[in-house]
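With one protein chain removed, the remaining protein chains of the complex are shown where they sit.
Entry: subunit A
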């Protein structure tokens, strides 16, 4: 029984010196470390440790003074006999143990940290250690528990489990941790332990011991480590930030402010305190100041820059103006709020060539532009615009076929030349190399007296070339303005800007037609006044310098005159014979075709004078069709009346016309115009009728003068004069005589009252009548008389008389 009980491997209280509590632990899969203790303390000699993995094999024995041996790992259960010897070497106590596989524990050796490296700029710790994987088979799962501790009190900050696979090689593993507090603020520590999952191991598996702690000292442990940290850091809006103030021993922090706000202090050590800003809002361009005020008003600080990550660039567009540089533009989106060293940086990557360039961008301008060189033999470009700042990055991509993104530069040095009155050559220069494409150029043609026109012309692109175009069918002697813009012909993208305008005046040409001519025979018939209207600009084709007036009898010139501008009339003596007048307009390029007009004035019979009617802003004249009027009608009038010099004007109509509305900008309301209607017959001109009219009738300027011829006890005879035509301002239609009892001025108030029974009115429509007797009056009574004339335009002012009838 004693022998049996000695086989049990468990904690037992046995006889003195008896080995007990045998434990075997593996740290790797090759060796085991077995340890035991003895039941009571005492002085013993060496211990014999014998183990046998099989009954067939002799046991292996190891002598040791320690209670620990290292033996190879057994694939199966094994038996251990431990004999404690006395100091004299005799066996003192023996115990037999059977160790089953499940009794063996596997605990990896504690890992060692190779390095714990701080990056103060990013508040990051980098931990490196070796996985010692060479002692393990390939593919085992390893778990690493890492603890980060902080402050002198070594408070646990975080604990993470990191997983890796063992590869039967010693691999150096690396792990990063970013602190929520600057590493300068206080000391940080790291330790690590491991757990390896040996899948077919039936014994107990456990975590290794912790590694020795590695330390990254804070500046609060350094003699001259004072300051506020972090320095000049950039964080994203909404971040939580910890800022600390490190001072000398013995000093005290009075307060810490973030901007203008005082924040509660977080104690870190005897030399270090911190504040925590939660959800930081965007700072001004120069950042938000964090100030630490110590006793004796000593102040130090740092600046925190809080901004936004760059927006994804919008509307990325790339084009070329000259096939030398590709200009990419984009909209930047919301400002980041970060400037200077912290500003957004831009890069343009072209994926096909692999070329990557940095872009210099003016943050203050609204447009973002970056130039990329055109690459030889590359038509298609795959651009990725990368934008980054300290808090983030973004990108935008674009694929372009450069021949479809041509925006030529503004055409320069536009020159117009020519030696023709209707054609012009245009030349212009475009800076750029367009040999790959055809250009479509548009020419804008403007002149003072016609609508703007556009003319398109296509041409092969050249290399820094001058391009030409010819314009035809222009007007002679006309000042034109030309502008040019160009685009790609086949794949239109954008027009260039218009060139600056080039002015050019075409040469003169002969006047297009002869002038409009009229003639007036003198009352004696011996001379003829010839009038002509100046040709319009489009007919003159140049500057008219003179008119040639000739009087031909058959083909023989009887008289010739050259009348220089600005005269538009002349007088010729007729002599015995009538003639055909020829008038030709001349400019420096030549003469117009002649306008011919007969001098013959055919006798007129029964020429009547009619009234014309105002119509719109003209005067309506009508006539019946006259026989033998084969070459049209002419209406002639003067723009002046009375004795003034007659400024003759006329209008011609075809033979089939029987009415017209005569309009002139010179017509004035209230002015009577006298029109003469002539018919053109094969043998000459005949006055057909006279017409007078007004373009608009007005009331007469004044009332007729009138007098009292006779008075009796019951009547008054009044007489009036005609109003001069120039004062009529219209066709007189009648007179209005109003009268009533009353003294001077009494009538005016009565006339303005409607329905006054005292007021009497006599309307005289017979214009031949120049007098009127007023009857049924009272004797020895004062009467006021008002006389007015009226036209279709209204009533003239009144003339007034006061009469007292005779006594009965």
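The rule is simple: contacts are C-beta pairs under 8 Å (C-beta built on N, C-alpha and C of every residue); 3 or more make two chains touch, one makes a residue touch a chain; residues count from 1.
Convention: contacts and distances are computed from a predicted model.
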Per UniProt, and picking from "Leukemia inhibitory factor", "pantothenate kinase", "SUZ12 polycomb repressive complex 2 subunit b" or "Proteasome subunit beta", the hidden chain is "Leukemia inhibitory factor"
For the chain that's not shown, point to the residue among A:363, A:659 or A:758 touching it.
A:363
Among A:286, A:466 or A:765, single out the residue that touches the unshown chain.
A:286
Among A:341, A:576 or A:608, which one touches the chain that has been omitted from the display?
A:341
Out of A:118, A:225 or A:259, point to the residue that touches the absent chain in the complete complex.
A:259
Chain not shown: contacting residue from A:297, A:555, A:606 or A:766
A:297
Where subunit A meets the chain that is not shown, the residues are 228, 231-232, 257, 259-260, 283-289, 291, 293, 297, 299-303, 339-341, 363-364
